[in-house]
Each structure stands twice: as structure tokens, then as C-alpha cells.
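A single protein chain has been removed from this complex, and every other one stays in its place.
The first chain written gets the first letter, and so on, giving A, B and C; residue counts start at 1 in each chain.
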């Protein structure tokens, strides 16, 4: 399971991540996935391709909460592209306890390359597509 | 679209809900949906059926981000059950700008009636099923 | 107590504002004060005086937590200037339960008019000083 992911981020659960149920709040898992997404962007050098008015935007996100988490806990979150289209790609996230194979949660989000001025999607830069394809062994298309 | 929802909550976007992109952060939409879920629980009197070790837990959540939001903004969030099973139900959320028909985002979450000690699902109380069925006109089953 | 404040904001406590102690998290009170500060800025028209590289920055903040809060709760937060200097002013916040005289918490923050490029303080625009003086009956100086 873990070997599917090439881009990784270690996350320390903060005490303040817990809610009144005494567990890590559901919305916080999306913050963890966001941190992993930013990490993935760094790994594929996405920022080099961003322009003032053109860049990534997330159009949907989902998460399956498989285990309840509490502070203290160290997590390892993997991210990988599982689909690469003309102007968008889908990232999948795996949240694990440090050094464990047990999947605590898994999530996904669709990232659209966006012209923020025209408020419309636009083609992903070829060099960025190549980096994503290289990293995650995706067939482009 | 709006008339589908019987349970509603008004939410003021806080300045601090925005992230470094200058828009409401994606994870915050899940907090909005959480607030609407808590509201839905109030409307169907869910807390009357909670026991010390038995209650609702969210096993999955998703959201489609259709419009970018900024402070200041007043939202109206509707929640409704769209599926009712033996031990779980699915809530759907619609996030609207105040007084508008435009869907800013929509989400869903699966709520499982959980025996927290046994760490397993358990049957929804009949009276709670009846309230959900009544409110949202679901066929039980 | 309440009549000291001219600028007001109503805040709904969100369920997710609570932490593992089952009370509103301490850090969240600073978010409430931040919301009230933004409201104060709106009341005195601060944004008209902001430039690309010149604007307000908060250099210190404090809060006294007098009552523990839980969801559901509606708060009214007042903000007022209590000191106005050449390049900074001090805001004081009063957090009340809706319709109540009871002070749930009070806070303060020092706002410095900042040249972000030079990374130094700079004189407050005269028109902004006048608005603050007018609103809160401060003797300028």
C-alpha cells in the first residue's frame, strides 16, 4: 500500500486538532491532505509553472475516515496522481501512522489548472504533465 | 433546489476562514457542513437517542467546491438525509449565498450509528429513523 | 460596560470551535477578536487608507478568559480604540453573550501602521486618526 506513494509528508497531530469528541476533527483530515497536496506540488515543481493568474484550484475533495485519531500521534501522509487529464488531475492521499502499514484514512481531490481571470480551466503545462507522469508512472492522457 | 432541504443553518464567513489564496479554505467548507450536520441532528432530536457509548460517527465526507468564497459573506446551508440504512444514513449538504439559488458548494457525509466500546456499527434507534423519514420523506430501508 | 463599545459584531459559536475539553478553544477567542477587529476596520473605513505596501499589522494580542463557552452560543463582540499614537493604536475587545451584560472575555491588540517593504512603522493617515478619534472619543496624541 505505502509503496504506491512517492511523495510523503510527516505530520504531527496537534492537541488543538481534536474536537469535543476527543478525536481529531474530520475537517482536519482535509488540512492534512492539503499539506500533502502542497508537498506533492513541491515534489513535481508545480510552482515553476504557476503564473499570476493561472494555477491550481481544487474543485472537489473526499475522505474516508478509517481510524479515529488522538493527540499525540505522528502521521505519514502519501500523495500520488491517479488520473491526469488535459486540464486537471486527481490526487489520492493515504494517511498512515508513522512506521505502520495501517491506513488511518484515505482521500482524494481533483485539481484543475485554472485561468483565474477567465474563470475557466486551461491546459496543464506539458512540462508539469511530464513531471507528474514520471513520478507516478501514469500513462498520460 | 433549495426546497429539497428542510434543515437550515445560517453561517457567517469569518475573515479567518480565508487562506493564503484569499479565498475560504477548502477544509473550512467541511466545517460548514459539520455545522449543518449538527443542526440536522438537532432538528431530528438525535441527542435524545445518544448513549454514553453509542452515537453517530462520520465515516466519509466529500465536497464539490463550485464557487470561491471570500469574507464578507453570509451563507445558508441546508442538510437532508438522502439514504437511510439499518445502521447508517447519508446526509447531503447544499451551501448557498444568503437569499440566492446559486449553489456555492455541495457535500455529503455518511453517518454510522456506532457502539464506541465494541467499535462496530449498530442499528439506528427506530424513533430516530422515524424522525429522519418524516422530515425528509425517505422511504425507510 | 457595553456602552463603551461603538463597533459591534455578532458571532455564532461553531460546534467545531470547541476542543477536546468540550469548551471553546482558547485560540478561537483570538479569532473572535480578529473578526471584531476586521469589523472595527470596516466601521472606521480603514481599507480606504491601505496601500499595496502600507497597512495594519498586529504586533501583540492578549485575552482574559472569564467564562467557558460551549456550542450553541451567540456572542456579541465589541471593539474600541483605547489608545491612539503616531503610528499605532490599541484596540480593546469585549465578548458578551447575546443580550447579556456579562463579560465572557476581554482582549486587546496593538495595531501598527506598517510599511511592509521597509519593514517599519509609519505614521497613521490623518483621516484615519480622525475617524478613530471621532468614533471612540479619544483625545488624539
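Note that a residue touches a chain if its C-beta (ideal position, glycine included) is under 8 Å from a C-beta of that chain, and two chains touch if they have at least 3 such contacts.
Note that the coordinates shown come from a computational prediction; the quantities given were computed from them, not determined experimentally.
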Identified contact with the non-displayed chain, of B:16, B:85 or B:125: B:16
On subunit C, residues whose C-beta touches the chain left out of the figure: 25-28, 30-31, 34, 57-65, 68, 109
Subunit A, residues in touch with the chain not shown (by the definition above): 10-12, 14-16, 31, 34-35, 38, 71
Contact footprint on subunit B, counting only the chain that is left out: 15-16, 18-20, 22, 25, 27, 71
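Please note the rule applied: only the chains that are shown with their structure count from here on.
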Homomeric contact subunit A-subunit C: same or different residue positions, threshold half: same
Maximum centroid distance from subunit C, chain identifier (CA atoms): A
Length of the line joining the C-alpha centres of subunit A and subunit B, rounded to whole Å: 24
Separation of subunit B from subunit C, taking each centre as the mean of its C-alpha atoms, in whole Å: 32
Computed distance of Cα centres, subunit C from subunit A, in Å: 35
Multi-partner residues of subunit A (at least 2 other chains): 25, 27
